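There's a structure below that I have some questions on.
Showing just some of the chains, left in place.
Each chain carries a letter (A and B) given by its place in the written order, and its residues are counted from 1.
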Amino acid sequence: MITLASDFGSPYPAAMKGVILSRTDAQLVDISHDLPRQDPRAAGFWLRETVPYFPPAVHLAVVDPGVGTNRRAIAIRVGNHALVGPDNGLLRPVVRRVVERHDTEPSISAYEIIVDNPASTTFHGRDLFAPAAAAIHKVGVSRIETVEMLSPISVESCVDLRFPEPTVEGRTVHGEVLVVDDFGNVITNVPGDVVAGIERATVDDKSVPVVETFAAVSPGDRLLTVGSHGYVECDVNQGRGDERFGLGVGDPVRIAVDGPSDPPTLG
Amino acid sequence: MITLASDFGSPYPAAMKGVILSRTDAQLVDISHDLPRQDPRAAGFWLRETVPYFPPAVHLAVVDPGVGTNRRAIAIRVGNHALVGPDNGLLRPVVRRVVERHDTEPSISAYEIIVDNPASTTFHGRDLFAPAAAAIHKVGVSRIETVEMLSPISVESCVDLRFPEPTVEGRTVHGEVLVVDDFGNVITNVPGDVVAGIERATVDDKSVPVVETFAAVSPGDRLLTVGSHGYVECDVNQGRGDERFGLGVGDPVRIAVDGPSDPPTLG
């Protein structure tokens, strides 16, 4: 199985699929080709929240504003998964999440993808990453080191990407918006624990109920909830949280825990 | 085979696919993940117009504004098809259509999906419906009653959803817009028979030609036609009917049959 993810929209992913299927008969599964455009951090979040649910596979992921520059192209093996993409941090959060989900520490190894004179300088998805993913699939992830176009490097040498951590000041958590989903739900970096057991919180200057389901408030009303990824979300029932809260990716967000509960703590 | 349909956009469907493929090696086919958002009636229309074309399969469909509330999660078997989704009416139109397409009455049975403490209260697609679809696929639709997480219920107890019926007054049919498609074509609930054999009709206050093909009128011009689902559509050749007719989902629409033909009748 090879999964595919990119910020390419349509129809560029088809060229990658054609290249892969010309070289190996893998089952192809799309993760998304509408990842946040040119934004490895937000795209890395979504990869971390989707890829680890898959059985062992080769995962091709391309969000690559530096395509054609001297940024490296890499493959990382973690357990029986192999990740293929640009060395801009995109792959690191999913690697960490796959490690966390293993009972025992999985083996990790990293490789630079070497392709002399790829056919283009702007479409490495087609000319470099797809051939690499196909080559790894062909020999099997467990024999990744036998793939000719891969040259071993240290995992530590790969660009890292970490999401910002929130901070606490009294009853207020200072967080940041990590991503906004297609529904307009605003996903912050504030852990769900911060709002556990409380009924209301103040987001920036708005007092908002903390609920478990969207339908707990009237259509069009604001709410805070702990999303399926475990973070506090600023949402609207049957509406767009980003518009009503005036929040977008990267924006700071202050969440104050009201009432008689203990002040919030992190971790 | 498991088909997937939702209003999730991207990339949430990927988590459902990962969950399924971790449990069973089904062929996955996307119906759509851009079903009308939070609108089980309009989404139920599209499921009815697409799912029955498939060979026997498990069909996962999630448009679920009540996620996390006490609305039930259900599976319905009809013949060799199994439908999995929320108990909000979404699945009922496709069940009826599958029955209509059978020569002999197929067997129908319904089940509540029981999952103790799903991992989230907001993403039952991943945490409840996908595991149920995978479990049904694994044993086979014909043995659905052996799936442990399913508890028999009566089909009659499931929430029903019926599309509104048009009414006739003299030469005028009072209908309603069921859905608007991606082209902007306005699909009403008025049966195509109403305009059979006539050359013009009046939609609200506009006289419009009734034609068999878009190209029968000039680009940019309005037309009425009987769409591929058998209903009267208000369209524009190479343009958007919704904008030119000023019509959206749920709007009333009056279609008056002009000229010397017999007054319209329904059914």
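Going forward, contacts are C-beta pairs under 8 Å (C-beta built on N, C-alpha and C of every residue); 3 or more make two chains touch, one makes a residue touch a chain.
Not measured: the values here are computed from a predicted model.
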Checklist line | Subunit count for the whole complex, all chains sharing one sequence, 2 displayed | finding: 3
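Just so it is clear, only the chains that are shown with their structure count from here on.
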Check: When the centre of a chain is set as the mean of its C-alpha atoms, what distance in Å lies between subunit A and subunit B?
Finding: 32
Check: What does subunit B use to touch subunit A in their complex?
Finding: 8-12, 14-15, 17-19, 21-22, 28, 37-38, 65-69, 119-123, 126-127
Notebook entry, point to check: Any idea which subunit A residues touch subunit B in the complex?
Noted result: 1, 3, 5, 29-35, 46, 49-55, 181-183, 212-216, 225, 227-228, 238
